[in-house]
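Missing here: one protein chain of the complex. Every other protein chain is in place.
Presenting subunit A:
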Amino acid sequence: MMAGVGGGNDFQWCFSQVKGATDEDVAEADIISTVEFNYSGELLATGDKGGRVVIFQREQESKNRPLSRGEYNVYSTFQSHEPEFDYLKSLEIEEKINKIRWLPQQNAAHFLLSTNDKTIKLWKISERDKRAEGYNLKDEDGRLRDPFRITSLRVPVLMPMDLMVEASPRRIFANAHTYHINSISVNSDYETYLSADDLRINLWHLEITDRSFNIVDIKPANMEELTEVITAAECHPHQCNVFVYSSSKGTIRLCDMRAGALCDRHSKFFEEPEDPSSRSFFSEIISSISDVKFSHSGRYMMTRDYLSVKVWDLNMENRPVETYQVHEYLRSKLCSLYENDCIFDKFECCWNGSDSAIMTGSYNNFFRMFDRNTRRDITLEASRENSKPRAMLKPRKVCTGGKRKKDEISVDSLDFNKKILHTAWHPKENVIAVAATNNLYIFQDKLN
């Protein structure tokens, strides 16, 4: 049992905050569907199934309130997407936010992209803490003044007001995806971004909403021949011409946009040869990649499939350089997990700021962290039982067979309805956000 995940020094993860309702009855709309820190880590955004975005802001250190140092509090809440009805196909389009991606901050306002299955929106979140008072043509309450009664002109002055955070949709990128959008990724040029659905990837310019370039199209001429779909895509963090996309067959393709307008032919093809001894009916399903993330350095990428996380060196296509088992004890239960649909759950994964550690979720509200240097791993639980302020999290262990030790939990007792699909790691500090159904947990390293 590991005390913490090292990266030079051992971390000790402590409970910091939990956001969300405490009722046993979870409203479907409140289920968190995406979590993302912005580039500085000052802001933390969540999207939910009800189409809402909630942004938390980190409190500045203050001598007045030392205990709330580094706490995240609600900064802005807005309805990003509404349910829509496609009349042509008689289909309802879910308002669930699939992904949020922040743009790097270039002025006082913050910008983020949020997407549901069909439409991507660029939101501007800006603060207003001053108000102009003393207009000539209207009163303070907005009523128009009678122009004939105005005898003198005055210059309006800016007066302080209570801070108001406004979110306004600045761009709507619609009608470019026939299939369900699974990924969006901002390019390092900060001018373009890509969006991927099951069969196609489009490249957009942030300023242009009525056009996008289709850069990948894997739709076969005859849909009966379809055996593979795109599951995730991401732009390279530094090379604005490079992006990767993963597939349902466990492969990753790296494409260079300089090679041609259509990137159907990959520059690199990453696939691990299958281990024939572990082949089963479910081999393909569990090899389907649910998430792909470049390291901050841009030298590695990480993929998440059903049972493991793999780190790939971009210079080596034939196998990953590191493989971490997330919950290998589920391998013998694949048939039941297929039956109850859990095998289709899409877990995400994330890097820490220095790329020395990776994190991903599991069932029973467990999440796992792996230290790439020491090869140590730890299993922690997001639960209200461990929610005393700054309480240190106790490592958890799943008993796979034989005698169950105290504090261990057996595989059959795991709650498969409590799944941690979305996690995020602060880009600079050891602060993590873990989404557990409708609750958002924030944990901090004690040494932080």
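Here is the rule we use: a contact is a pair of C-beta atoms (placed from the backbone, for glycine too) under 8 Å apart; a residue touches a chain by one contact, two chains touch by 3 or more; residues count from 1.
The rule we apply is simple: contacts and distances are computed from a predicted model.
Chain not shown in the complex: UniProt lists it as "SERTA domain-containing protein", one of "Small ribosomal subunit protein bS16m", "GPI-anchor transamidase", "SERTA domain-containing protein" or "Translation initiation factor eIF2B subunit delta". When the whole complex is considered, the residue among A:30, A:228 or A:377 that touches the unshown chain is A:228.
One of A:40, A:214, A:248 or A:374 touches the chain omitted from the figure, and that residue is A:248. When the full complex is taken into account, the listed residue touching the unshown chain is A:285, out of A:109, A:285, A:342 or A:392. Summarising the interface, subunit A meets the missing chain with residues 87-92, 178-180, 198-199, 223-224, 226-229, 231, 248, 281-282, 284-285, 288, 335, 338-339, 341, 344.
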